[in-house]
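Input: one structure, supplied below.
One chain of protein is taken out of this complex; the other chains stay put.
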Amino acid sequence: MTTVISSSVQQFQTCIDACNQCMQACEECLTSCLKAADVQARTHCINILRDCADICAMAAQWMSRGSMYAKEFCQLCATICDACAAECAKFQDTHCQECANLCRQCAEECRKMSS
Amino acid sequence: MTTVISSSVQQFQTCIDACNQCMQACEECLTSCLKAADVQARTHCINILRDCADICAMAAQWMSRGSMYAKEFCQLCATICDACAAECAKFQDTHCQECANLCRQCAEECRKMSS
Amino acid sequence: MTTVISSSVQQFQTCIDACNQCMQACEECLTSCLKAADVQARTHCINILRDCADICAMAAQWMSRGSMYAKEFCQLCATICDACAAECAKFQDTHCQECANLCRQCAEECRKMSS
Partner (left out) sequence: MTTVISSSVQQFQTCIDACNQCMQACEECLTSCLKAADVQARTHCINILRDCADICAMAAQWMSRGSMYAKEFCQLCATICDACAAECAKFQDTHCQECANLCRQCAEECRKMSS
């Protein structure tokens, strides 16, 4: 993705991209988990995926606007991404494993950003 | 951006990326317009930028989840992106011109997607 | 709810309240449906509930700001609320029936608002 970057958000670009990717992976994974034969075993995972997709989407928006609360927001985002990664990692489907990886990367970028 | 793509959203990826870029450009442009000496001349533009950033963010989320309303949502998104592009194009700042371009591209991708 | 109302949104207040209530009912219903023994029979309903909660939340925000696109946005919101009501009405749980009612009311208010 070649994104036009103003100086104010340049520092955030890696984290914005990670949040967008994590949002997408969570939404996809949630849709796929709902179709799974063992959906009943996945309801806790699905609930975390809802929160994780939402907070990643808003984190990307707040970093883009240069919000003075972007760091605090990304700190909470990292917490939720970590929890989501741990939960998704329990399932062997490709979409769950990929989602777990992208959640972990996003958590790491959010922690860097908020430190 | 190398995004993990499930088959269900593969067709949407170009449009998802365009929406993410447009959201970011609108948020950045809004923040920059608020700092401009002639901010009073930009209030109409700022109001459209608010809507455009929001609808692009949600469009990316709905395409990612494979929503059955993604096409209708992207149709409205295209209308707002076009209006935002026309308004931003009136201002000569780099951030306004870049935002206008990304809004136009996003409108085009949303129209393709929803057709 | 006693809400402070500026003249610009006074006309929207009934619809804003209906959207907030519908958003809440959809989020609650989704959480409850995920816990149901027959969750597998409810995945289509759950997918519409995700969209309906999101669009109602954003519709309330756009009406509050007096967006020039509030009417078009509420038109799409009405379509999705109608679909969500029809789907929820198929299930006999109290939360589904209540959600169906609030979706119908919200659809009606959104249509009034956008006409």
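In this document, chain identifiers A, B and C correspond to the written order of the chains, with residue numbering beginning at 1 in each.
Note that a contact is a pair of C-beta atoms (placed from the backbone, for glycine too) under 8 Å apart; a residue touches a chain by one contact, two chains touch by 3 or more.
On a predicted model such as this, the values are computed, not experimentally measured, just so you know.
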item: Hidden partner interface residues of chain B, rising order; value: 31, 34-35, 39-40, 43, 46-47, 50
item: Residue ranges of chain C at the interface with the undisplayed chain; value: 1, 3-4, 6, 8-9, 16-17, 20-21, 23-25, 27-28, 30-32, 53, 57-58, 60-61, 64-66, 95, 98-99, 102
item: Residue numbers in chain A that touch the chain omitted from display; value: 47-48, 50-51, 54-55, 58, 61-62, 65, 67-69, 72-73, 76, 79-80
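The rule is simple: only the chains that are shown with their structure count from here on.
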item: Geometric centre distance via CA averages, chain C-chain B, whole Å; value: 24
item: Centroid distance [mean C-alpha coordinates] between chain B and chain A, Å; value: 20
item: Two or more partner chains touched - positions in chain B; value: 58, 61, 65
